[in-house]
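Missing here is one protein chain; the remaining ones are kept as they sit in the complex.
Chain lettering (A and B) follows the sequence in which the chains are written, and residue indices restart at 1 in each chain.
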Amino acid sequence: MEFRKDLFQNERDDNLNVVGKGVQRQDMPGHVTGRSPFFDDHAFEGLLHLKVVRSPHHHARIRRIDISAAERAPGVKRILRGADVPVNKNTLLSLINFGKDDEPSLAVDKVRYKGEPIVAIIAESEAQALAARALVRVEYEPLPAVFDVEEALKPGAPVVNDTYPGNCFEYHEKYDHQKLRFGDVERGFAMADHIVEDRYQMSPIEHAPTETNGSIAAPEQNDRFVVHSCAQGLFFSLGTAAKIVNLDSNRLHFIGGTVGGGFGGKVDSLTEPLAVLGAMMTGRPVRYVLDREEEMLHGGPRGAERIYIKDGIARDGRILARHIRSYFDAGAYTRLSSYAAIKCTAHLPGPYTIPNVTSDIYVAYTNRCPSTAMRGFGITAVDFALEVHMDKGAEACGLDPVEFRILNAYRDGDMKAHRRVAKNTALIECVQVAAEKARWPLSEEAQRQSSLTGGGGARAEIPATPIDENGRINRPETRGGRPTQTLPAGTMRVPMTKQPIMEGSTENRPSAPSVPQYEPYRPATAAPPPPPPPVPASRSAAPPPPAAPPVPPPAGPAPASQHGAHRFSSVFGTRRR
Amino acid sequence: MPLALRVAQSLSEAAGILAADPRVTLLSGGTLVMRDVNEGRLTDGTLLRVTDPAWRQMQVSGSRIELGAAVTMAAILANRELAFLHAAARAVGGPAIRNMATIGGNLFAGTPYGDFAVALLALDAQVMVLAGYGSARAVPLEEFLAGRARGESRLVAGIQFNRPVAPGDFRFLKVSRVKPKGLSVLSIAAHLPGSGSRIGQARVAYGAMAPLPFRARGVERALEGKALDAAGIAAARAAALEGVQPVTDAIASDWYRREVLPVHLGRLLAERG
Partner (left out) sequence: MAKVPVQFRLNGSDRAAFADPADNLLTVLRRGLNDFGPKYGCGQGTCGTCSVLIDGELRLACLTLAASCEGASIETVSGMADGPSLHPLQNAFMEHFAAQCGFCTPGMLTAAKALLDRNPNPGREDVIDAIAGNICRCTGYEPIIQAILAAARTLPAQRRS
């Protein structure tokens, strides 16, 4: 490992106790002796085992469930169905009042993805639970399914998730997508010499932790239930389980923290609620562990994304406008996709200073396994798309792709599209070091650039911004509408017209909102032909250094200290100070 | 009723138990059957274990090789006389799986497993089958696999095949996306008598290019009387896709398998024998 002591010297404290030093981890002796206590490494007298009947269909109505033969099978102690679950509808972020409950623990009337749980069998041994599971008879009426995010948003598409009949998550009871508006992209495109647009797609990715999701719940003598859990967010899981089984949270005693690989795939409380319910119903310890196939079918992946990017670029390589439209594939239920779209929006337009930016980010429901958190979810795919697009932009204006990034990189003091001032920026230095490592020649001007200088000034201004009501829930007439008003330059915030309403007020909505068609860009005049591809070794046209002189960052709002509550506040649509 | 267990001391006893009860599942190395048990696909009936040492015997010294069906991949890798089969045995799993997985069990593995059976198919192996009490009957592997596809249940006692005359006459290639161990995109086995000069009576077999391991008769015809030079290899490549019906699974699509098969076949044939 190499520490670049020459960069950002005054931002680093060299007097650190742990960073930069080799320190033995405290859990290592347990790991190498096989004694680290993972959730399943606990012995219980009279332990029962829970196995689940899952949907073989992507989308079907459940006509009948017959558990009579399974109930008589050897070793079976209890069979759970949807009606046995006290609160059989939940959404994970309901713990912070975000989104409507949409996912049952055990499906009742419909199944909405292949692998959805329907019936839980609790038996003396795993083998007995599996044998009894094979005796459960479910009659299905298969329904049309939809697997493509854009197909799902078209009028007449099969309704995946009845809580959101438009097949999209609804933000603040107001919009069918997350909006970002900064400056006037149409004007930016009109001024541009090159228009570059393309479509990007990323498939779902399964975390595949070596330890599958699971938990053991057992009654304690003090009228509580102990739960050994694999959860990545132990108290998140405690709250979720308490809600679903309708117990006060102080009656649950969660033990965890030793997790056999998570990567985001152990935040959904996939097993804890049913394990606790099983322990409540039987009075005995209940173990519910997904097998590997269930982990694939029922444990959510990083969701697929489809991303459209359109850039307007000046002849000298400065990006004047960027429009992004993206679709998150939530699968059949929300889980954490609503948050993924917020993270994505907060990340746009990438680490670049672009004076005109808009984005519309949709969360679409399809008949796939619900998708959830995974390492940088909401960011990874759009970063891939943005950086491929940067290469295409550089090619369009005949610039070296590395210099093109340095030219457009954000710098300390610049205003970001979210109306916050950029600070601690480091893209220029990262790119310079990467070029050096890759022996990629940079012009002298590019080597002289710094994140600490050249930002702010004109680049710190908030431009006049047209805003619109496109995608307003229940307002089809707003489709493809013109801007409704223009916020004057310098406007930091749009006041909320009403407090967001979180729970169920728009159930049984009559019409499904749909999504405007994205018009491919047709330039009024033919764009000039792209110049020949650049040759890194001998470039003649290096980009000019930014014009603005270095200025100290503008006063702006006082930056509050960063902590978790602050970050999550974007979920509520309000910003805490 | 959950699964029961029976143990047979001899192969003929096992064959009798299998013939008498269709709900008996024969357990060899366990890598296929125990997975079905663990995942709840096999929940009733009887597992049958066989402890007969004859099931693990090997006769490898002469030109005719006889292997008991319970011979493991590791046992093949440990035997220098079977060096020509080491690439095929190494293609099966990691070291733990190779200590367990047997050549008889491999004949029952569904695509994309079963790479060792592909090698045996190219070697024109005979499967020694016990269908009830009595002595074993030799069945060509191709016929045996077709019977398996029809759901016939028979006990495999062992496998016999001729040793290739020259070491370079037998070649095996498995293509997977994960190295050093992964599921098959495809596998190819080629027995090429006369590979030093003119090929006669070639046998080429594919894995994962059809629901069962299957013989590339077009390639075999194209190679007849040819040398393994550019023209001979080009002729084989041109016939590579005759009769293939590749599956689309999590590893690769039908399209991808068709695209890459001729490339890998060409590389295998171009190896210096």
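Rule of thumb we're sticking to: contacts are C-beta pairs under 8 Å (C-beta built on N, C-alpha and C of every residue); 3 or more make two chains touch, one makes a residue touch a chain.
Please read all numbers here as calculations on a predicted model, not as lab measurements.
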item: Residue of B:24, B:37 or B:121 in touch with the missing chain, whole complex considered; value: B:37
item: Full-complex contact with the absent chain, from A:84, A:102 or A:126; value: A:126
item: Residue among A:211, A:329, A:360 or A:429 touching the omitted chain; value: A:211
item: Positions on chain A contacted by the hidden chain, ascending; value: 24-25, 27-36, 38, 40-43, 47, 74, 125-127, 207-212, 258-263, 289, 291-292
item: Where the unshown chain meets chain B, residue by residue; value: 1-5, 7, 27, 29-31, 34-35, 37-39, 47, 49, 74, 93-97, 99-100, 180-181
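The working rule: only the chains that are shown with their structure count from here on.
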item: Averaged-CA centre spacing for the pair chain B and chain A, given as whole angstrom; value: 45
item: Interfacial residue positions of chain A with respect to chain B in the complex; value: 51, 74-75, 127-128, 130-131, 133-134, 291-293
item: Complex interface listing, chain B residues touching chain A; value: 1-3, 37-40, 43-44
